[in-house]
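Removed: one protein chain of the complex. Kept in place: all other protein chains.
We just call them A and B in the order they show up, numbering each chain from 1.
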Amino acid sequence: MSEAPLLEVTDLVKHFPIKSGILIDREVDQVRAVDGISFSIPRGQTLGLVGESGSGKSTACRAVLQLIKPTSGSVRFEGQEIAGLSRRQMRPLRRQMQMIFQDPYASLNPRKRVGQIVGDPLKRQKVASGSDLRKRVQELLERVGLASEHYNRFPHEFSGGQRQRIGIARALALQPKLVIADEPVSALDVSIQAQIINLLDDLQDEFGLTYLFVAHDIGVVRHISDRIAVMHNGKIVEHGTADQVCEHPADDYTKQLLAAVPIPDPRESRERRQGAGAAG
Amino acid sequence: MSPAPLLSVKDLRVGFATEGGLLQAVDGVSFELRPGEVLAIVGESGSGKSVTAQTIMGLTRSKNSRIEGSVRLSDQELIEAGDAELRRVRGDRIGMVFQDPMTSFNPVYRLSAQISEAIRTHRGDVSKGEARARAVELFDAVGIPDAERRVDDYPHEFSGGMRQRAMIAMALALDPLVLIADEPTTALDVTIQAQILRLLEDLNRKHDLATILITHDLGVVAEVADRVLVMYAGKVVEEGTLDEIFYDPQHPYTWGLLGSLTRLDRPRPKRLPQISGAPPSLLDLPDGCSFRPRCPHEFGRCTEVPALEARLADAPSHCDRCWLTSEQKREKRQVAGQIGLEAPA
Partner (left out) sequence: MLRFIVRRMVGMVLVLFVVSILVFLIFNVIPNSPPAQRLAGKNATPVLVKSIEEEWGFDDSLPQQYVTMMKKVFTGELISYSPRTSVESRIKEGIPATLSLSIGAGIIWLFFGLVLGYFSAIRAGGALDKFLTGLAIAGISIPVFLIAPVLIYFLTYKLEIFPNAGYVPISEDPWQWLTHLILPWFTVAILSIGFYSRVLRSNMLDVMNEDYVRTARAKGLSERKVMTRHVLRNSLIPIITLFGLDFGATVAGTAIITEVLFNIEGVGFYAAESIEKLELPPIMGVTLYGAFFVVFINALVDIAYAYLDPRVRLGTAAQ
């Protein structure tokens, strides 16, 4: 309990100015994409950030990673303030925070071989080279459920689920402490989603990873998260343990979100609809 | 007696000539669809579910495709029909809704113009003004507020959910007999998904519309479907009523699909039951049952292709393709107290 959280975000704000003017731009309004959010993630745990499109969850991720400059607020990583650090100051920290993206098709360079994609971060940070590099990459590929002979293949030769595994291997190459996963399974078939979620679970246990798991599907988020924060219009409207938020939601928006998730059980689904019909 | 089928598909086979040989995307699919019925076709990417739907509309016709079998709409054979005859069916008697409402409208035309184009293609005598008035009516029917004004908007001025409503409006413009919805909610947020599913259900009930819903998500199926077709590697592996598929699933692949869902209504399991591996390449299918390499319950007989047939005495319309006996199935599908597929060792 006494140990400081790995990531601590306080009053994080990101506003995008709307500019107008005939000759000289004046700021006439702002889009409050992220409007003062606070959360912290203890080492080795997972925070699920749920929200629908336009809720600000992806902007929040990028502001946490300093990929965009936050308007105000504090982001502390291992106790160190990183909000406002320059690109150069961020560089040594980058390898400790990695990101997994939604679209496994768009986030892998189609002209590079899998070995290069996964090995590049190792090479750039001068962690490994030559045959040592190859060995480490092959180990990583095997660890995420691919085969070492996939080393020389190109991304288009893989299915969606396999591509997401490549993305995970790349993120893990530098042994990060924090992994931010932005909708990592929403582009995948349901059956493949389960594989990827289980893989992320296993990797967390094995490497003591800390996850910020961002998704619009509260069912998936509940499965993988210790705590859940629900985001709506740039604000966190509810925050609690996964079961607490899903079983006893306090906020109206959270209730709406939960009610909208399809229940894969025809009888319950019928009952729920009749109940809703009678109520409304 | 149930009413005569509106659409009946018999032994449909669709292959594409590729550099690697003939890719058999759909391999002997048969089903019937009655007025007012919602049929869900479920499967992973590459299972042939979308190709089946597009072939009914004739959208897969090309130099490289080989299409066999029969698709009858009332008494009209569509596979044999000429291009011009098929075009008269498309958009008029069969409407289609696609997955991504963001890219399925032409960005340079107003929505009213795109809907009017659909109407006037089939009804040459309808004036532009009348077509626009019909578009307003349709917008009202699918729940787009302020229809009179918004009908002249461009697609990008609509949110994703509203765009999908507009898409449905366009598909319904000429009161089709059949609506094909190909992953209509996959690109949408959950709250919007719930609204669109409700809308489809209402329309289906009000207009006695026969609907084919293509999806990879059994959660969506449970909300709207009457009958379910589970497809794997181009073949139907199980077919039955909604309750049969959910409460007495016969094929291990169906168990796997049901088990891998994250459920909010149950305590969460330590691990999600998953189907391991990936679907086979359609150019290099295993002998026998296509699901064999991913199936933990494989045994000697699986190298023969099992026929799709009713294997339960009390459910003549519940068919599957698996050699296990029904007693074995009922025992093996129980994983940690619920239906699922155990990971192979």
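We take it that contacts are C-beta pairs under 8 Å (C-beta built on N, C-alpha and C of every residue); 3 or more make two chains touch, one makes a residue touch a chain.
Since this is a predicted model, take the numbers as computed values, not measurements.
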### Query
Of B:68, B:137 or B:157, which one is in contact with the hidden chain?
B:157
### Contact residue for the chain not shown (choose from B:7, B:23 or B:57)
B:57
#### Entry: Identified contact with the non-displayed chain, of B:55, B:104 or B:290
B:104
### Given B:6, B:89 or B:151, the one touching the chain that is not displayed
B:89
### Message
Suppose we count only contacts with the excluded chain; which residues of chain B make the list?
### Response
57, 59, 83, 87-92, 95-96, 98, 100, 103-108, 117-118, 121-122, 154, 156-157, 167, 170
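By definition in this document, only the chains that are shown with their structure count from here on.
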### Query
In angstrom, rounded to a whole number, how far apart do the mean CA points of chain A and chain B lie?
30
### Message
Which stretch or stretches of chain A touch chain B in the complex?
### Response
52-53, 159-162, 189-195, 197-198, 201, 216-220, 222-223, 242-243, 246, 256-269, 273
### Task
Going by the contact rule at the top, pick out the chain B residues touching chain A in the complex.
44-46, 160, 189-194, 197, 216-223, 242-243, 246-247, 256-265, 268, 271-276, 278-279
